[in-house]
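In this view, the complex is presented without one of its protein chains, the others remaining in place.
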Amino acid sequence: MNSKRSVVANAGDKGTDTEQRPLRARDGLSEQDHLEILKQLYLARYFDVRLIKEKRRGRLRGTLYSSHNQEAILVGTLYGLRPSDWISPIHRDMPAFFLKDLRGNWDNDDRMGMSIGEVCAQVWGRATAPGRARDNWSHIGDASKGIICSTSMLAGTIPVAAGVVYDAKLKGEDTVCLTYNGEGSTSQGVFHEAINFAAIHKLAVVTIIENNQWAYGTPLELGSPVEDVADRAKGYDIPGLIADGQDVLDVLDKTMWAVERGRAGKGPSLIECKTFRAYGHGDHDDDRAAKYRGADEVEKGRSRDPIAVFKKYLVEKGILTKAEAKKYSPEGKHANETTDEDFPPDVVDIMKKGVEFALDSPLPEASEATKWVFAEPRR
Amino acid sequence: MNSKRSVVANAGDKGTDTEQRPLRARDGLSEQDHLEILKQLYLARYFDVRLIKEKRRGRLRGTLYSSHNQEAILVGTLYGLRPSDWISPIHRDMPAFFLKDLRGNWDNDDRMGMSIGEVCAQVWGRATAPGRARDNWSHIGDASKGIICSTSMLAGTIPVAAGVVYDAKLKGEDTVCLTYNGEGSTSQGVFHEAINFAAIHKLAVVTIIENNQWAYGTPLELGSPVEDVADRAKGYDIPGLIADGQDVLDVLDKTMWAVERGRAGKGPSLIECKTFRAYGHGDHDDDRAAKYRGADEVEKGRSRDPIAVFKKYLVEKGILTKAEAKKYSPEGKHANETTDEDFPPDVVDIMKKGVEFALDSPLPEASEATKWVFAEPRR
Amino acid sequence: MSAVIAEGTQTVNMLTAIKQALFEEMEREPGMVCIGEDIGILGGAFGVTEGLQDRFGAERVIDAPISEALIVGAAVGMSMRGRPVMAEMQFIDFISCGFDQIVNNAATMHYRTAGKVSLPMVIRGPSGGYGGGGPYHSQQNEAWFAHSPGLRVVCPSTPSDAYGLLKTCLRDNNPCIFYEVKELYRKREIEEQIPGGDYTVPLGKARIAREGSDLTFVTYGNMVYFCLEAAVKLAEEGIEAEIIDLRSLVPLDDEAILNSIKKTNRVIAVNEAPMTCGFAGEILARVNEYAFEYLDAPPARVTRTDTPVPWVKPLELAVLPSVDDIYEAAKRAVNY
Partner (left out) sequence: MSAVIAEGTQTVNMLTAIKQALFEEMEREPGMVCIGEDIGILGGAFGVTEGLQDRFGAERVIDAPISEALIVGAAVGMSMRGRPVMAEMQFIDFISCGFDQIVNNAATMHYRTAGKVSLPMVIRGPSGGYGGGGPYHSQQNEAWFAHSPGLRVVCPSTPSDAYGLLKTCLRDNNPCIFYEVKELYRKREIEEQIPGGDYTVPLGKARIAREGSDLTFVTYGNMVYFCLEAAVKLAEEGIEAEIIDLRSLVPLDDEAILNSIKKTNRVIAVNEAPMTCGFAGEILARVNEYAFEYLDAPPARVTRTDTPVPWVKPLELAVLPSVDDIYEAAKRAVNY
């Protein structure tokens, strides 16, 4: 089973629409924004690294679907959002839940989401988790925070996103909803039904496809006849952009283009972010993945660490000196090889506080198990 | 609700593939083939006309989904098939069940399907119907006849077609399966799942879309963001052809192109046949349809009767004289306005025998109602 | 084209009662949205939503693509932001195409968010056999949903119950599957006046459709009328059957069932769905649990055979419960 899959190296610019691209979102970023974005990349990485280690030590239940090597997608898609915007992250997107809340100054809007403490509480299965740990890991959400609580069923949040945006539109709001999906999930029927509806009603649903080339043990070419999953967009006459998933600013540019287009009432977009899954599908799959994926493929796929790519850019732009860029260097390292010294202290500290919050939190009580099956009537 | 829908007038040639088109299938037709095709068009029309009248007189149970004005699609798609090929007609395709069995000389192959008597037995709910009338009207099939028995759930036979062709491929057979669908049905999730799979495995599934501009009471633009439903093909990088659904030879050409392509192992195609629904969705909807569709639209949509279009061609080609062409002229007439004199006597006779067979057949017995829930083990 | 009927002045059929409830709730809740196939321009396959789009506009009365999973999922998205949604299945049989979104997403959202998100949504659609619909236009598939915790499951049998329960469900904060027996839509004999005022019917309260002392029929939907007919036959023999019309299956009025059995000591559960794991079986299971000591005869059920619903009349009638089936089950119970 050898493939000619395009990996991140070929990521380019491609869209099915012919509308002119607006100014690049990156042009509006201040120096502080750049540093904030770097910090968020570190934090996303550190969160994952820390959990991988906890998991190895047997301290966590459930499965960890590492977002290692895919962090630029999360940071880049979220950085430009407004508080009123919605998201629906899935299994590989754990950092998204708190990244939505890390305040940048993009567009002078505050954003909102969950605190890192709440997300840690979820991972550790505590009562302070957003859903009191009734479902695992990424299955959390809260309407008041603009986050759809997903089920396990892949692509299942896209119709919900369409409903959220339809609702907002009726209220005269210009809310955008970003849904996250693996390339494998684009084969689900409901993906088609929902994007079709969003296209008909010009709903600002932006479907982010993290094309990491593998869906569990199934390579792209067995899940999709098109190498560029962005081509799925053509069936609906909506833009299908390809972003370099390793380049946070390319992801930001393309996301914000689609987001602003959506806000302007022009409808949904699909953004394929080319990337590569660093480890196994979940932590339980690391050993097998080492067998079903060639070492070459893995090496090549991990060769453009998003932290390295962004740092290089910052140095070129003169925002960081070479020495500053070198100071904290988790890039290119396996999670197990990194130490806290590889990360900025404030990042380590944010996570530390999150974990502390979780560990200080009580477990849910058995007595609440039959609560909240039904809600009280509206009135 | 006014629309800029393309109606049959704009039907053109369009495909997503760049492969060269083979010789036109029509070029291989003998004079006799042409006359046979005309006969089949008459027969399809007469079958429908007769049933419309029976229905009005209250002699039939269930709903009649008229194929009036769409007959060229059925005749054109079926005329070139081989005995080993499969089809899965749906509600609006009743004549397909027996047209598959009317012997033409295309490619010197015999074809097979159901007899018109069996189909009539189905309509009249008799025990001689292929499924002993356990489900209604178009819900009949038989593996031995290469016909998938559909459920009511639209697009639900496409995955089955993929399975049929996969099975044949494994056996080294070059079977093609044609599935029939309305344009409205292309919004079902399973449509996407099945075509995606067929495209991945290069299965000879040819999806015929009868785009008659309306799905029950819903116009095309509320069911699809693309005016040319053929564009759905682009998401799978498969050919999406547009045929003039009023022109039996255009349908034949494009179908046979896709069929031969499929036989050659190059995978599935989608063929959108532009047409227009002559009456209401079903006979129960005729009165309402007259309200929700403008008279102009209906008049325009019915302005190119497939029998007239084909006759004109035959006269131009010198196969029919003008006088011969005029002799039997149901074209352009409402079913209720036609009489048996509008049809060739052999056509009337074929149908007459079919109806007789039905009426001579017994009703299924109540005692068989609980039979065939389960099959006997294979051995 | 108004569906509004002057209060309490005329008798209406069930279809009109449902239409009326929809119009009134759309009026009352300016945020409410309806979504479904052909519900707008056409006014619905059965005409339940006729005039609704004219009155409330195409944004609030959405003609959806033929995409049941989308319809349910979008209803979840809208309702999770507080907007009441009515989602129509053109026939309740097609609910299978949106099944995952219902049982795994809608049903469990409140639970999974520990009460933070509620979904005021009603999925309603025409159901039931006896009309010659065949396997895909005859289903009463309520048991699938009764077995999926987090859903209300409702099936009224009279115009005023349909009216009052639909209102209650639309004002509830939970996803609901609302079965409308299509054979009852236009049934003349059951036309009635809708009580005036802001009439609603509570969930989880059964209705005594007939009082009796000798045995209890527990049923709902169209089967209420079959039981009534059987009861007339039984009465001729001096056997007085009580009929409990459950109206809502989830929540279920266990108390009404228990009270009746205390009196009659015999119970027959009737549903038109297949036997195995159907709701009639659930009634029997519960009766065992809380009324065993009051039983003078084995609790029994009358249901469809475990087959699809065939199209042709003699077969359709052979698999669906008949008045005779019910009558005979009752006789067996009484003669036990």
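In order of appearance the chains are A, B and C, and numbering begins at 1 in each one.
By our rule, contacts are C-beta pairs under 8 Å (C-beta built on N, C-alpha and C of every residue); 3 or more make two chains touch, one makes a residue touch a chain.
What you see is a predicted model; the values in this text were computed from it and never measured.
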Considering the full assembly, with which of the depicted chains is the omitted chain in contact?
-> A, B, C
Consider the whole complex, including the chain that is not shown, and state which of A:153, A:170, A:298 or A:315 touches that chain.
-> A:153
Using the definition of touch stated at the top, determine which of B:25, B:162 or B:307 touches the missing chain.
-> B:162
Could you tell which one of A:62, A:332 or A:377 touches the chain left off the display?
-> A:62
Since one chain has been left out of the picture, which residues of subunit A touch it in the full complex?
-> 1, 61-62, 125, 133-136, 139, 151-154, 184-185, 187-190, 215-219, 222-224, 288, 292, 363-370, 373
Name, in rising order, the residues on subunit C that touch the hidden chain in the full complex.
-> 93, 96-97, 99-100, 103-104, 107-108, 111-112, 135-136, 141, 143-144, 146-150, 250, 252, 273-274, 276-282, 284-289, 292-293, 297-301, 305-308, 310
Provide the residue numbers of subunit B that touch the chain removed from this figure.
-> 130-132, 134-135, 139-144, 148-149, 151-153, 156-168, 170, 189-190, 193-194, 196-197, 200, 368, 371-379
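Heads up, the rule we're going with is that only the chains that are shown with their structure count from here on.
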Please indicate which chain is farthest from subunit A, where distance is taken between mean Cα coordinates of the chains.
-> B
The chain pair joined by the most C-beta contacts is A-C
Could you please state the distance in Å, as a whole number, between where the Cα atoms of subunit A are centred and where those of subunit C are centred?
-> 42
Of all the residues in subunit C, which ones touch at least 2 other chains?
-> 64-65, 67, 69-70
Pull out every residue in subunit A that's touching 2 or more other chains.
-> 189-190, 193, 196, 200
